[in-house]
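Below you'll find the structure I mean.
In this view, the complex is presented without one of its protein chains, the others remaining in place.
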Amino acid sequence: MSSFFGQHLHLSLFGQSHGEAIGITMDGFPAGMTIDMERVAAEMKRRAPGQSSLTTPRKEADAPEILSGVLNGRTTGQPICAIIRNTNTRSKDYGDGVDLLRPGHADYTGHVRYYGFEDWRGGGHFSGRLTAPIVFAGALCSQWLEQQGVSIVSHIQRLGNVVDDSLMDAGQVDAAALKAMHLPVLRAGLDADMEAEATRALQAQDSIGGVIECGVYGLPAGLGAPFFDSVESVLSHLLFSVPAVKGVEFGEGFGFASLLGSQANDPFRMVEGNIVTTSNHSGGVQGGITNGMPMIFRCAVRATPSIGQTQQTVSLKTGENADLNIHGRHDPCILPRAVPVIEAMAAIGIMELWKERQACVR
Amino acid sequence: MSSFFGQHLHLSLFGQSHGEAIGITMDGFPAGMTIDMERVAAEMKRRAPGQSSLTTPRKEADAPEILSGVLNGRTTGQPICAIIRNTNTRSKDYGDGVDLLRPGHADYTGHVRYYGFEDWRGGGHFSGRLTAPIVFAGALCSQWLEQQGVSIVSHIQRLGNVVDDSLMDAGQVDAAALKAMHLPVLRAGLDADMEAEATRALQAQDSIGGVIECGVYGLPAGLGAPFFDSVESVLSHLLFSVPAVKGVEFGEGFGFASLLGSQANDPFRMVEGNIVTTSNHSGGVQGGITNGMPMIFRCAVRATPSIGQTQQTVSLKTGENADLNIHGRHDPCILPRAVPVIEAMAAIGIMELWKERQACVR
Amino acid sequence: MSSFFGQHLHLSLFGQSHGEAIGITMDGFPAGMTIDMERVAAEMKRRAPGQSSLTTPRKEADAPEILSGVLNGRTTGQPICAIIRNTNTRSKDYGDGVDLLRPGHADYTGHVRYYGFEDWRGGGHFSGRLTAPIVFAGALCSQWLEQQGVSIVSHIQRLGNVVDDSLMDAGQVDAAALKAMHLPVLRAGLDADMEAEATRALQAQDSIGGVIECGVYGLPAGLGAPFFDSVESVLSHLLFSVPAVKGVEFGEGFGFASLLGSQANDPFRMVEGNIVTTSNHSGGVQGGITNGMPMIFRCAVRATPSIGQTQQTVSLKTGENADLNIHGRHDPCILPRAVPVIEAMAAIGIMELWKERQACVR
Partner (left out) sequence: MSSFFGQHLHLSLFGQSHGEAIGITMDGFPAGMTIDMERVAAEMKRRAPGQSSLTTPRKEADAPEILSGVLNGRTTGQPICAIIRNTNTRSKDYGDGVDLLRPGHADYTGHVRYYGFEDWRGGGHFSGRLTAPIVFAGALCSQWLEQQGVSIVSHIQRLGNVVDDSLMDAGQVDAAALKAMHLPVLRAGLDADMEAEATRALQAQDSIGGVIECGVYGLPAGLGAPFFDSVESVLSHLLFSVPAVKGVEFGEGFGFASLLGSQANDPFRMVEGNIVTTSNHSGGVQGGITNGMPMIFRCAVRATPSIGQTQQTVSLKTGENADLNIHGRHDPCILPRAVPVIEAMAAIGIMELWKERQACVR
């Protein structure tokens, strides 16, 4: 099934791009937290389209309406459901069923999976628009985690051939500054280079991919478990749920392939009475469990499949080869909008692990 | 929790490296399949230590004893439990609790997670030895999938600086030959280079990492779902459960970062009445659902943390810095033994997705 | 957690009596079923208040709005979310927090469970009003089950001291007639007796309980499993989720206590090439699995706790004993409104079992 996640913090996601509404229900969220709706809205805005020339100018009213689980601005401990109405849907444009399969999209696989009964309009349930309620849920989790001293920040580590390989050490990261940047980077000026790279793709009626790197600071040691509920398992499960993510790595990740054990191991030292590691190749997770160092992971994000160029495809109606021309404007680079989604998924996953840990307290 | 997986095919893993036995229970496996125990044993042997100078010479009697779920050589449709006794355990060597934390291992994180009550002997529940029952379960799933026309094969795509970047196209892969190789590679002769690379690490009392690439052939279109139960989510959840795996990518994976949309999209064409894609950048998964093309994924495997060199660490008993010397011989390169584990996880994940699909048949 | 159910057919329930809206999300429902919304509305109406003097005259606009999962009147195979707006909420009547604990309600237990942050207005998330979305979900399941030849009908087997102990044999039950009765009974005239019994309670400013008996006809043999996912386990889990249900029994149920084995066993016979039992003491379930005979179960329903009489209680605000007088009119007998809820839960549970069975097809 497509829409449920979590054993301790349950999510249920629903909606289609051009249906009545999209939304999410989150159960297991702690009672008594005052929600800062302005900050929720700020996160929603980071994901919303129309923020720059790099993202689709389509306007969406992404204001979540909370239907349940909140009273007088505070969580009740009961299921929180929020919906977002789809107002900008022109479904009459979409004909009476999918015909020309868009390469790189889920048109074909969804058609097979759902026997032709899927809502094909604008990607339907597969649409990236479904990440809006995920950002809502993640924003609540982030606020709760902040109260525990945990912060989650990201930068675009790569966009096309522009690479921001700065280290995400705790001391170097200015969370507020990164959140405020449309193309968050650690090395000054690289955002301009990235914008140029994306603009080149846009001008060629093309799109471009990249890598998002995320750091989680302030985590206690002891979250997670070996094997099936390792930190990496739970987080990758969520991260690969984000449309366009095709790779996930922790710490050195694929860089481990060429490291010797003596290079890859993180030595332990006592520092001010605490056990720490003097390097962080493991990205804060050892044996599937957090070790108290910053958690570092990266997600590979493929270029958005909707491009202006003519593409080869197949017509479902004729069963023959055909050419496809996608009209309208789309995101030439989804990375700036994907950043808050990745952060939201991290917040959700960490909170699930946190609650699992609470359940096992002696 | 650490040991449960699956909504439709349930796994329960248990045991510690130096406890009485390790084992696994699998529920939901179809009734009536005749198990080929010789082939199960062959898979177990691929994972077993002592196959070459590259792996630990430790001998383990890895013969699984099936306790339930099989009658007259056929599955009953009821829970299958198999155990493997731990015979080569010299727990008296291990003292009365963990003291010097081994870098790169779970000694520290496990100690925090389980309040000092964990079984620290030989890695306890964190030990790579727990992958033996996983290979058992995977071998059964593989046999069932074979009956559906699905095959799963792998090669070592990288070991240190030796790279086997051959394409895993269906036509090029000789599954039987790869299964028979200790260091399975597609390009002839690279296994000798890899062996030399690993031997250099061994001689330096060090260890070395790499990348395993896996191809799944014969999959129907329509397995998986968007969002939380995407193919990538379910498989990565399992793959990151394998100790030492720190990265997972599908299709072009992190290579997508520098691809334009026009390069990344897989065009559709009609071929002999079937809808296929003329390239397979997506690795057989689009929108979280299989598209009928070969599924291709890669796992980054870090070097084994047990090395002969002196390492910096901390003593839990004194609370002070200390030096660590690990005696005995360990695997300088875990890759050959990890290959059947990765394949087993793939088989388990695909079968979970297959059964989920069956549950949703109209 | 309170609001999730199912491994194969997932439900997520949300909302509070006086919040913005209540609703439910159902995932895993088959694609391609045309929904008969008139029949859904008919089921909703059976549960709605104000149908007679026996139920609260409160008017609620219980029209479900489907937000997702349906396109052109047919299910898409993706999550179906429906909400019901709360229009008749006068929350200003409710003060600023629970004070006088209503006996028999969840005021006290909810206050402890949710640390005082619960939405206390009108019972909040505990309200029987939350059964409206359950009836919606059940109505869809019933329509699907009907296509498989399964029908679910109920009668009020007992209301106070009036007992309708007629057998629910397949031949004797007129499903349409029972559905049309406000107090569905098998023995003609007993509904008038029951109405009189309930009216006596009403006139005494009191309320009255009873028993609902449900029969499920047309089930195939082979649904369910021994132990944790027995038919009885899955159904009772759902049935006890209905507020006011305090007992569940299958077949002879508590009557088994005084039966000998020779009386309790159902003999097998061949009838027209089929294996049947000549009695049905087991209520259609043996070893946790359906045997193809009608499934028969009963639910004990306690009297509604809201009564007009003065009751002893405690004030949370003063911490002292107090008297409670509940104003307004409530249901003196919830049974007629509980019948469609019980049927909905049965439909949901059977569909969950049906899909579990599909997942295990060889």
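A, B and C label the chains in the order they appear, each numbered from 1.
Going forward, a residue touches a chain if its C-beta (ideal position, glycine included) is under 8 Å from a C-beta of that chain, and two chains touch if they have at least 3 such contacts.
Quick caveat: nothing in here was measured; it's all calculated off a predicted structure.
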item	value
Which of C:V70, C:C141, C:A225 or C:A347 contacts the chain that the document leaves out	C:A225
Contact partner of the left-out chain, one of C:D62, C:D191 or C:E356	C:E356
Hidden-chain contact residue, picked from the options C:S3, C:T25 or C:Q78	C:S3
Contact with the hidden chain (one of C:A201, C:V216, C:M295 or C:A347)	C:A201
Touching residues on chain B - with respect to the absent chain	1-4, 8, 10, 12-16, 19-23, 25, 27-28, 31-32, 65-69, 71, 74-81, 83, 113-119, 124-125
Missing-chain contacts mapped onto chain C	1-5, 7, 11, 13, 101, 103-106, 108-110, 112-113, 115, 125-126, 130, 158-161, 201, 204, 206-211, 221-222, 224-230, 232-234, 236-238, 240-241, 243, 245-270, 273, 275, 277-278, 282-283, 285-291, 298, 300-307, 309, 311-314, 319-321, 356-357, 360, 362
Touching residues on chain A - with respect to the absent chain	7-8, 28, 30-32, 77, 355-356, 358-362
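Keep this in mind: only the chains that are shown with their structure count from here on.
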item	value
Inter-chain centre distance, chain B versus chain C - centres from mean C-alpha coordinates, in Å	46
Sequence positions of chain B contacting 2 or more other chains	356, 360, 362
